[in-house]
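Shown here: the complex without one of its protein chains, the others still in place.
Note that the chains take the letters A, B, C and D in the order they are written out, and that residue 1 is the start of every chain.
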C-alpha cells in the first residue's frame, strides 16, 4: 500500500535521525529517572499507601518524559527549513503526522521499558488486581499522550515561544486521558475497583483524537 | 566591577529574548496553574497522607517547570552559530554560564511564586514545622536544580557520541541535592524532624557545585 | 447592528435589573440554606450561558475553516464571532466558578472539591484560557486557523471530560430541572430565575455583539492600513 | 508536449508583513519553457516572490495562477523550490536525504525520465558514495546537495533562490549546463541571483525587482533557443 510505504519512509527517517543524535531519548531518560528517585525519597515506598499514588507517579513521570521528546520532535524539521520541503512534497501530510506519532510512541515506550522495572523495584510493587492489564493500559495511555502531544507540538511550531505553548494547550485537552490512565492504573494496582470502564474510555479517547488529528493535520501544517 | 557588568549584559540579553515573546509571564502563570491541577488529578489531595508526599510533589512540579526553561536555554545560542561568537568574545566564559544560571533561576522562582500559594490551597497545606524556613529551602533547592541543569545542558550541547552516558553521570551527582530538598521540605511540613541539617547540606552542595561548574565551564565550552 | 446594540443594551440591563429585584426581594428565602441560596439566581444562569456560548464558538470556527479559502470575507466575520464568543464564554464560566465557590464556602465549608461538575467546569475554563493564549502567542495569518482547530478539539474534549468524571466522587447538587419527578424548584422562585436567565442571555448576546463589532473594526483598520502601505511605497512608518 | 503559453500569471499580488509591503501589486506573466533571472537589491522581495509562487506563503492580496491553476497544492509535485536554507537533514548523508525525498514523490505522475538519487548527485558534481552527513559538508557542497534534491523529480517549474551562492566556478558552470538542459527540455526556470554575469548564459529574460515591484522584464533573443531542444537529448558526461 502506498500510504503505508510513505509512513514507513518518514518513520525510518525519524528513527535514523534519533539514532544519530539521540537528542530525545537522552533528555527523557534523565528526567524520568530523576522523577522516580525523587519520589522514592519523598515518600517512603515501603508504606502501604504507596500503591495508591504509584499510578499518579508513573504517569506524571511519563508526561514529563514525553513533553521533552515532543518538543524535540518537530524542531528537527524546522532546522534548515526542512519543513518547507515537507509542505511541498506531494505525499499526504497525515502520513508525516502518523509517522511522527509512531516514532514518539516508540521512544516513550523505550523509556517505559527502562522506567517500569526500576519503578517496580523502588516501590516494591506487585499488583493486587490483574497485573497483565498494565500491558494494555501503558500503550493506550502513551498513545493518548503522544497523539495529542505531536499534534499540538506541530500546531505551536511556527509560533513565538513554541516550547512554552505546547504544555499550555496540550495539558487541558489531555486531562480526560490523564484521568483515565491514572485511574485504571490505580484500579489495577490496588485491586479496589474495576479498571475496565476507564480503559474503554482511554481506548475511545485514542480513537477519537487520532482520527481528529489525522483529519486536521493538513490544515495546521499549511496554516500560514 | 567589570565581571558583574558582563554578567549583566548576558542576563539582560537572555531576559530580553524571553521577553520578546511578551506573553511569557502569562504563559508561565497559566503553566503553574496547570501543573497544580494536573497533580491534583494524579494525586488525590484529599488523602490523609498528602502532607507526607507534598514535599515530593512540590519538587517534582518544580522540576517539571524548570525543564521547560532548561531545555531551551542553550538551543538559542546554537542557532546561527551564535555560540561561536560567544567563544570568540574576550569576556570570561564563566560570566556567560553565571548569567544563564541567574536567568533560569529567575524564571523558576517566578513560577514558584505562583505555584506555592496554589499548592497550599489545593492541597490544603499548613506547615506543622517552621513554615518560614521554606523561604530558604526553595531558593537553595532551585539553585541546585538550575546550576546542574544548566551545566548538563551545556555539556550535552557539544558532545555527540558519549551522550547516552551523560545523564547517567550527572544523575547520581544530583541525588544528594534531591534528597536534601525533599527531606527538608518534608521536615518543615510535617514538623516531625529538624530540617536544619538537610538545609546546611543543600547550601553546601550549592556552593560546591556552583564553584565547580564555574571553573569547568570554560573547558566544556571550548571542548572540541 | 448599531441599532440592535443601541436598543438591546438598555433592554438587557433593564431585564437584569428586574431579575435582581426579583431575586433579592420577591423570591422566597430557601429553607435550609437561607439567604445565601439567592446566589442561585446568578450561579445557574451564568453556568448555563457558559455552556451555551462554546457552541457558538464551535460553529463559528467550523464556518471559518470551511470558508477561509473560498470566501475570505465571510471567514473573517466568522473568526470575529469565534473570538467574541470565546471571550464571553470565559466571562460566564469565570462568574460561574466564582459564584460557585462563594456558595460552596458557607454551604460545604470548603472553597473547592474535586467533584464531577466542578472539575468539568474547571477544565472548560482551562481550555478556553488556552484558546485565548494561543491566539495571543501566534502571529500573522496563522492565528485564526490554529485557533479554529483548537476550538474543534475543545468541543470534542468537553463531553469526554463530562463523561469521564461521572465516575468520580460527587458533591454538587443533582440537576434540578428536567430531573424527573420529585425535582424542580419552588414555583415562587421561578419568576426570579426566569428573569435572570433572560437577562443574562440578553447581556451575553450584547457582549458578543459588542466584541464582534470591535474585532471587525480592528480587521477593517488593519485592512485599510495595509492598502495604504501598498499605495505609499515599501518603507512605511507605522 | 507543447507547454501552456504562460507557466505563471500574477495578478496584483501583494504580500504584507504587518504594515510593511514586501510585494506591492505585482502583475506579471512568465512564459513556459523560458528561464528568468530575477535581479534586484537586497530586500527587494525576490525571495518573497518565489515563496509565494511555491505556495509556501499565500499572498495577502491578488491571485497567482501556476501551471494553469490557482490551486497551487494541486500541482505541488510539478514544482521544485530551492530556498535559502538547505532543506536537508544535517544528520543524514546526501544520498540518504535524497532517497528519503524520492520516496515522498513516489507513485506520483512525474515525468518518466526522472533521475535516481545517485544520478541526481552526480549531475551536480557530488560523489554519491560520500559517507559524510550533510551537517559536515562545506557550504558549497551543501548547496549542491540541496539543488540535487530539487532537480531529482525533474519538476516542470523550477524556483531557485540564489542557487549559485557559495558554489565554486567550476560547479556553477556544471549547474548551468544542467539547468540549460532542463530549460531546453521545456521546463520553466525562475532563479534569483546577485551574479548576473554567471546566469547570463541561460537567461531568456532578466527581470529586475525593486522595493517589492517588478520594474523591468528584459527579454532577449537567444541563438540556441531552438537548437537546445535537441542538444539536451545528448548523454551527459
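Throughout what follows, contacts are C-beta pairs under 8 Å (C-beta built on N, C-alpha and C of every residue); 3 or more make two chains touch, one makes a residue touch a chain.
Small disclaimer: the values here were computed from a predicted structure and weren't measured.
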Checklist line | Displayed partners of the chain not shown (whole complex) | finding: B, D
Next item on the list: Determine and list the chain D residues touching the chain excluded from the picture.
Entry: 17, 20, 40-43, 47, 84, 132, 136-141, 144, 162, 165-172, 194-195
Next item on the list: Extract the touching residues of chain B with respect to the undisplayed chain.
Entry: 2, 5-6, 9-10, 12-13, 16-17, 20-21, 76, 79-82, 84-91, 224
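Keep this in mind: only the chains that are shown with their structure count from here on.
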Next item on the list: Fit chain A to chain B on CA atoms, both being copies of the same sequence, and give the resulting rotation angle in degrees, nearest 5.
Entry: 175
Notebook entry, point to check: So which chain ends up in the middle if you average the CA atoms?
Noted result: A
Notebook entry, point to check: If you average the CA atoms of chain A and of chain C, how many Å lie between those two points?
Noted result: 32
Note to self: Can you compute the centre-to-centre distance for chain A and chain B, using the mean CA position of each chain? Integer Å is fine.
What the structure shows: 24
Checklist line | Contacts with two or more other chains, residues of chain D listed in rising order | finding: 58
Note to self: For chain C, give me the residues that contact two or more of the other chains.
What the structure shows: 126, 129-130, 133, 137, 140-141
